[in-house]
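Pasting a structure below so you can have a look.
One protein chain omitted, others in place.
Letters A and B mark the chains as written, and numbering starts fresh at 1 in each.
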Amino acid sequence: MLVASVRSLLQQPLQLFLLLLGMALGVAIVAAVQLSTASARHSYQAAITQLDSGATHQLRALAGIPSQLYVQLQRAPQSWSVLPVVRLEPQFVVTSSQGDSPALKLQLYGLDLLIEQRLRPGIFSGMVEGQLDWSVLMLQPSIWLSKQVATKQGLTIGDSFILHTPSGCHSVTLVGIFDDSQRPELAQRALMDIGQALMLKRETQLSYLDMMLTETQAEVLQSWLIEYGWAERVNLVQLEQHNPQPLGDAFYFNLNAMALLALLMGSLVVYSVIALSLQQRQPLFATLRLAGVSAAGLISGLLLELLLLSSLATLAGIALGMMLAHGLMPLLVESQAAFSVAPVARLHLSGGDLLRLWLLGSGGALLAALWPCLQLARCSPLQLQQPVMDTLQPERQVSRWRLMLVVMLLLAAGLLQQQQNLWALYSVIAALTLICALLLAPLLRMLALGLSQLLRRRPLALMVVRDGLRQQHYSQGMMLVLLLSLSSSIAISGMTSSFHQAFHSWLQQRLDAAIYISPADNHSGGTRHLDDKTLQALQARLLSSPEVKAYDLRWRQSLWLQGREVSLYSANFPQAATDSYQFIDQLAKVDSKTLWQQLRAGEGVMISEPLAWHLKLKAGDQLQLGPALSRPVLAIYSDYGSYQGRMLVGRSDFQRLFQAVPPYGVRVWLWPGVDAQSLITEPGWQDSRWQLRLAGLILQRSDQLFEQTFLITDALQLLFLLVALLAMGTNLLALQHHRRTESQRYRALGMSPALRRLIVLGQALLLAFSAGLLSLILGELLALLLTEQVQKVAFGWSIPWQYDGWRSLIALLSGMVAALLAAWLAATVGGKS
Amino acid sequence: MKPALKKAQWLGLLVVMLLLLALIFMAEPTAHTSQSSQSLHRLVNSTGSDTQPGWQQASVDYQLQFPRDHLAHNRFAVEWWYLTANLKAQQTGDHFGVQFTIFRRALNAVQVGSVAPDQNPWLQPQLYMGHLALTDTANAQHYSVQRFSRQGPGLAGSAAQPLSIWLEDWRLQANQPDQLFPAQLRAQAFRGQRPQSFGYQLQLTPLKPLLLQGEQGYSAKSEEGGNASHYYSATRLAVTGQVLRQGGWVDVQGLAWYDHEWTSTTLSKNQTGWDWFALQLEDGRDLTVIRVRGQPDYWQLTMSDQQGRPLPVKGLPRLQVLGHWQSKDGVRYPAHWRLQLTAPELDLEIRPRLANQEMRHTVRYWEGAVTVSGSHRGQGYAELTGYDAAR
Partner (left out) sequence: MTLLKAEQLSKGYHQHGVLQPVLSSIELDLQQGEIVLLFGPSGEGKSTLLHLLAGLIRPDKGEIWFENLALSRASEQQLCQLRRQRLALVFQFFNLIPTLTVAENLQLSASLAQQQLNSHGLVKILKQLGLAAKAAVFPQRLSGGEQQRVAIARALVTQPRLILADEPTGNLDRDNAERVMTLFIEQVRKQNCTLLLATHDPTLKGMADRCLMLEQGVLYER
């Protein structure tokens, strides 16, 4: 049976090709997105997070962990595994010979390799060159690098090179090279002995302690820390909560949702082609059934045929997906690089990924084909012998079960909405999309009926209008594809443009100073603060410039607040610096001037909206900033600069917490009429110890960053439209094939090829218009949800949704053009065949 | 071929193809975990016959003083603190053998002392290795574990106040200042309540004064010299306490033997290892027998009376090997001896309580509780090194 069926399918090579292409493309996009996002995320995690594989917790402290604490922990009889880690800020590496190799940022980790061997032995797997000579490692400044970095820098075992650190230049020797192809987290890491790393850092404090703890052990440790007086000086944090990524779960969720939509459209292609193919082979199946093949046998044979084909298509899709992923990866990486040390772009494909994608591709195809197969199997052998009747299928009422499903979905979404999480929101989005999908047929019918009335004296036009109501699985398939692609395109554009507008105007307001001064980002590793001498020189410069109206020093440190790492800012906050803050909640009904006075006086703190959201804080809540330092929240201000959260405190409070931390930057206001651009070119302004940035350039850079961030979604939208085009074309082609005999009929009636093509185009246009109308509504609704709800839940900031009529119009027009193009292709190819 | 078979063939081919693809991608790179072990092995065992300039050497003129010499001698290459004990469960009478050893290995002779302790304690060039072992004779089980640590800012080492030797949470600590014993010994193989964990919390009380081995604590180890050590023992310590075995603590009591030795070269060029016996006779005498195997063998015997006073031992002993035990991978250890001395007159049969008491770690040796019978009864511990090289 299988052989007969497959041979019959092979007689329709175009169909077979479309079937394979549809599946392959759907799988390809899913594969591309999954592979590239997983790989980029992997790389990003590796770049920004600690070398903490296996660690469940970390002990952290503001000023580092004293060695004494670590020793106490190791000597304590309690049950816990603790590994000390020293981490140095990203360093630039330059080869010692000519210094002509490109500078490279690395993250240097100092580890106690004996402990690592015991508790985290995997760290040593994959060493391809060099030796683990403990005496050398401990006694000499020796370093391990990844293969990628060593190759890039032209280094081999035994080479010495210069490492630039905050404490100066140090000569180190390469003693080991890791194969980082299977361990991407090592790609831009350098490993040293912990003692050597401490020597480079000129510190005795450890950066943190990695720990492997069960919940019970963590509780025991907390008690131990309290008992031995460490609790107020260190923080025990659970690791999975504290690996913030600027491109977080929401971003990857969005990407994967888009990819799955593409797969859905690929499945629609499969559905339409399979349905057509089955109809065309109906006589064969009739013969087989009459010969004694059972219905179950027929279905299983068909599904087996599809399994083989889908496996082939999926493999092709995965291969294509890998190629696409290679293209997408740089975009993703560029997005992430906007925020951090550039992670390594390397594709990470495991056997598990392969299996999962195969299941997705084949499973999706089988699901898509199941309904037509079941329909076919339900027919008796005699029914199969009848020619397929061309009926004008009257629109069924939306069946009760579908309605129930939608109502239940809405209810569930409504209930979940109480929790205000992403899943709830995406359920609402799914429910809305489903409703609109179910409304496609009724809308088309309404339009058709209305137009029929208007065109009742024009039978050709009536054909165009009413033909969309036949073979609804094809026409609805096409409309569904268009609905999904257009509405998601409108939604995503709406969200990004709303966000961009909000962010841009916020930044414009916030960049109220003319010049921003920060420590020089030079190749000695860069200090994050302005040291005393630099500050003196800078202040002297500013004070001696008559153009300078005011300046304000800024301090910044990280603070752990309720288990969350928050950026704490402090300044003198002159009048000029405070005008740009928008409050969305405040403790008392006073004017902002009073609020700022209270802040300066140390009577409270101000927190950013994302922080308030994540920690469920409101104005008036008390915050414990440190031992014996508790302050109320004076106000919550609007902020798009950091979704982790920021806090403003007065100078006195900051000094109590952090004593002698130097400032990290200076903001300078100029008198009206002074040209900042030309001012900074004057002597005395430029200095190798600091760098100057103009507000305008910062704004420009932020726009660039923004575009970089959303490059990936733009690329995906294009791919998406491509699949949509293919899906539409396939549906229309299937329709054409289905109506091939009709085509002969039209020829017999005297309709020219041009006229027949016009009918197809007209039908496509009507379908596109119907779908387009719904897409506009759905798209903007989704844009509203994504902008005002999803952004809030995911990041904590409020963004007002901005409607843009042009966006809707362009989307509608592009949908109709795409449909026309698909129809033209279908008519041409269908006509030729 | 029948169509059905052909179909099955193609299906099978497809499945195999997919599986192969999956397997290819699932393949993990081979681990290089043995590299680190090899490095440690080399490091720990490298004081065979190479004598590096810069190390301090044992000297016959050196006067051992206490509590000073209870502490580490960082200028020497190698050092160990050794405690072995034969214990009995108070309730059941089950026998336990206990071994607690902390080894120190200096990494670089030139660097020793070059980094001042207050500069960067993490770079103190001392590597510590700990071995714990428990022989559960009643259940015919021998457990052992190894742990490494750098000296660091107090991760391992020795200290005067309080007088103690430790490696992380394994600790031997004196109860009083200036005297090592009485002392408390606490060590557990794995932290927490893991079923395979074992350990002990013991109180050690000296029954005799310290015994200086060899010539006033100078142990020559060869005729030509060059691999001498400083060596002293506490040959008889009363033990009370608890032993952790199979998740449960057992009250025990018995006798322990403590050794502390330091050197910069353990074996000379033509020496392959040693057989060492620490025997506590029921009549209150304690006997140390060391045979350093070489061409020729080197013998060192020390005996103390019931009060701990050294007793003279004349003539060379006769040590007959009456039986062997072989490990699964073919390392053959002697496992039954007859030891004969003329002055004092002793004809002892020494048998291990359990055949397999091998320590298979970075350093491989046999160390186990033994019984003594024959002309005199008693108990003790035996240590056999260098037999894995002969395989």
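Note that a residue touches a chain if its C-beta (ideal position, glycine included) is under 8 Å from a C-beta of that chain, and two chains touch if they have at least 3 such contacts.
Computed from a prediction, not measured in an experiment: that's the story for all the values here.
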Seminar exercise, completed: Output for the hidden chain's shown neighbours is A
Exercise. Which listed residue (A:L469, A:V605 or A:A819) would be found touching the missing chain in the intact complex?
Worked result: A:L469
Exercise. Of A:A430, A:L460 or A:L813, which residue touches the hidden chain?
Worked result: A:L460
Exercise. Given the full complex, what residues of chain A touch the hidden partner chain?
Worked result: 387, 389-392, 457-460, 462-463, 466-467, 469-470, 742, 744-745, 747-753
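Everything below uses one rule, namely that only the chains that are shown with their structure count from here on.
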Exercise. What whole-Å value do you get for the distance between chain A and chain B if each is reduced to the mean of its CA atoms?
Worked result: 56
Seminar exercise, completed: Contacts from chain A onto chain B in the complex sit at residues 2-3, 67-68, 70-71, 74-81, 112-115, 117-118, 121-122, 124-127, 131-135, 138-139, 179, 181-182, 193-196, 198-199, 204, 217, 308, 311, 315, 349-355, 358
For this session: Going by the contact rule at the top, pick out the chain B residues touching chain A in the complex.
Result: 3, 7, 10-11, 14, 18, 21-29, 31-33, 35-36, 38-40, 43, 107-108, 111, 120-123, 125, 127, 147-150, 152-155, 166, 168-169, 171, 186, 188, 191-193
